[in-house]
Structures are given as structure tokens and as C-alpha cells.
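Removed: one protein chain of the complex. Kept in place: all other protein chains.
After this line comes chain A, so read on.
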Amino acid sequence: MIHSLFLVNASGDIFLEKHWKSVVSRSVCDYFFEALERATEPENVPPVIPTPHHFLINVLRHRIYFVAVIQSEVPPLFVIEFLHRVVDTFQDYFGVCSEAAIKDNVVVVYELLEEMLDNGFPLATESNILKELIKPPTILRTVVNTITGSTNVGEQLPTGQLSVVPWRRTGVKYTNNEAYFDVVEEIDAIIDKSGSTITAEIQGVIDACVKLTGMPDLTLSFMNPRLLDDVSFHPCVRFKRWEAERILSFIPPDGNFRLLSYHVSSQNLVAIPVYVKHNISFREGSSQGRFELTLGPKQTMGKAVESVLVSSQLPRGVLNANLSPSQGTYTFDPVTKLLSWDVGKINPQKLPSLKGSVSLQTGASKPDENPTINIQFKIQQLAISGLKVNRLDMYGEKYKPFKGIKYMTKAGKFQVRT
């Protein structure tokens, strides 16, 4: 199981270590540092690194490497998932997961890590349970604690720990009972030179924020549940009911949680909301190249495409870019050769464009590689797959909750080849 955890910051310093079995010397991380040195980019460090006696499994999150040390045969995904849980918990507790936040709360961090893993076995990883065991630091609580001498550590066994609904504590009380659901879809797509779609898929999630008194039992139904053939559920969802009736039935955790995530890959269901017209050309023997980009809306179901950001890694031989955008601002970093253009909202009447010339380094030959254009955007009030929630019902409690559902579509890895 998981032996030890080292946290390494962007400059390659270990700033925290935690051991769940015997102490493993931090010099084990030398193997990690070797891999880090070899990697061309910070994210290119291989996730599993063998050393003579251990294996190092690492994830990079928020510019911190979480390096877990294992000694025996352990499923790597188990370790990676656990590390994700650690990151989520830190974020949950401290608002941000950063080196500064971790150092400021080092004792709470240590208490948390101790509570999350026992002898390498996960113990309590649900945020609800952890929060009952160790209260998150707030300014108010720190003040109160210093005056009254009370502690951050819960004295009682968390109620959820062993019940059949471990994700929910009992005795939850709210004056305003509310349940909000966000349907968020991300489009991953590769579009080829000519504008036709090579692959496109939708990664969707339904994130919930539920603040309901007592033990509510919710059912959520969809207008078109057939869309969802590849789903992953929060453990609270009753799988049998879904199989039989295509209805989500669950006792929700308290607070924020991800109810389900789904995947739509069937090509005809994935609409492509934007198109790009591009002309990036270099002539042999000339040190100037032409650069033209125009964006336009495609299948947006009448909704506006907002927060558009275009970025592209130009060829290494490019020295500088001299462009003029019809709207928004653009930057070009001559060191990393990264061009980014903050477009904002696409106005279908007046399509945004970025035109001008790029200059090559003197003597550089015509670049071999074709830059790929990366596009980010948001579309409010639309789930591009067409998924729609039909109704939400609550059983088991008497009050009337306030309910809300929001839709949003975003670009995930949306790439246009040139």
C-alpha cells in the first residue's frame, strides 16, 4: 500500500513529507528529480517511476508534484485516485491547494493525511466525514479556539462513517433548503485542415450543491436519458433503479458533490459550435509568412459563444508576429512562440478575425510543422448534447426545497489543425 508521500514544488524542493509505515528517506525522490530533469515539460514526467526498491507514482496538480512511494504491488490507479482525493481535500479545506496554503496549515494537513490513510489503507476520504473529524480552519474558529481553548478535532465518531449512507451525516439543518444542479459539458474535438471533424466527444458532468435538512431522498429524471449510455455515478446513486427505469435516485451528500459524469462519443450527437478559417502560409526563401484567422459560430442552437480564447504554438523558426485583431487583444511570446488571442464574445454579424504577418528568423527555412490552434469558449444555458433534466422530486422530508438547474457548454481540448 502507500508508504509515504512527498510534496515537491515547482522549483524541485520537497516541502512536506508524510510516512504511513516506516520512514522512507527523502533521497528516494532523487529518482523523481532525475526524471524531472529529463522531462522537456513539467507535465511530461512519467507518472510511474521505478527505483531499485520502490515505485514512485506522481501527479502534478496546482504546480505541486504529489509523489507517493510504494513498495509492493499496488494498483497505480488506486494511488493516483487517492492523490487526487488529497488534492481535492486540501482545496476543500484551504480554498486553494498551494504550497503557501499547505505550509500555513501544516498541522491540519498532517492531521488530515493521518486520517485519510492508515498503514497505507484509505480510511476516511469523504469530505463530509473528514470535516467532522477535523474542522476546516477559518479565521473565526481560530479566534474562538484561542479564547475558549476548544480544538479543531471532533471528539465523536463521525456518524456517516459506518452507516449505509457514509457520504451523508445525520442531523443536517438548514433554514433555506435548496438543491442546485449544474450540467456542464466539455467538447473535446480535433478538426482537420479542411474543417471536417476528425473526432469529437462530449465529457459531461452534473455537479450538485445540495443543502437540504434531514435525510432527503431525491429522484432526478431526464427528458432524453438515452443519451447517457456511458456514465459514472457517485456512490449515492442507486444503480439498479437507473438500470431499470433510467432515473437517478439517491440520498445526496451534504454540500457540493459530483452526481455523475458521462461521455457522449457518438459522432452525430456532438455539435461543433465554432468554426475557424485559417490561412497560415510561408513561402520558400521569404522571411515573412501570412497569418489569417477568422472565427465564426456554427451549431450553437441560437446561443452566444462567449469567453473565446484562441492559442497556438507557432513553429520554432518564427521570430515575431505582427497582427491586428478585429476585436480583443493578442499576445505573442517570442521565447515560447505561444500566440494567444483573447477574443471575448463572437458576434455573428461581425466575425472576429486576426490578420497580419509573421516574420521568420533570418536564414531559417520554411517551417516543417503546422501549428495547431487551440480554442476555448463557453456557451451559457446550453448542454450541447441536448441533455435536459425533466424533473426533480424529493421524498422523505416534508418541506418544499428550492430547486435550480443550470446548463453550460465549454470547450475541453478543442483543437484545429492547420
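Operating definition for what follows: contacts are C-beta pairs under 8 Å (C-beta built on N, C-alpha and C of every residue); 3 or more make two chains touch, one makes a residue touch a chain; residues count from 1.
We take it that contacts and distances are computed from a predicted model.
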The complex has one chain missing from view, so what does its UniProt entry call it, picking from "Serine/threonine-protein phosphatase 2A 55 kDa regulatory subunit B", "AP complex subunit beta", "Integrator complex subunit 11" or "proteasome endopeptidase complex"?
"AP complex subunit beta"
Considering the whole complex, which of A:Leu77, A:Ala244 or A:Val335 touches the chain not shown?
A:Leu77
Can you say which of A:Thr125, A:Ser287 or A:Asn320 touches the chain missing from this structure?
A:Thr125
Positions on chain A where the hidden chain makes contact
1, 9, 12-28, 30-31, 40-41, 43-44, 46-55, 57-59, 71-78, 80-82, 84, 103, 106-107, 109-111, 114, 118-119, 121-122, 125-126, 146, 149, 151-157, 161-162, 164, 166, 188, 190, 192, 198-199, 201, 203, 229-235, 239, 243, 258, 260-261, 263, 265, 313, 316, 368-370, 372, 374, 413, 415, 417
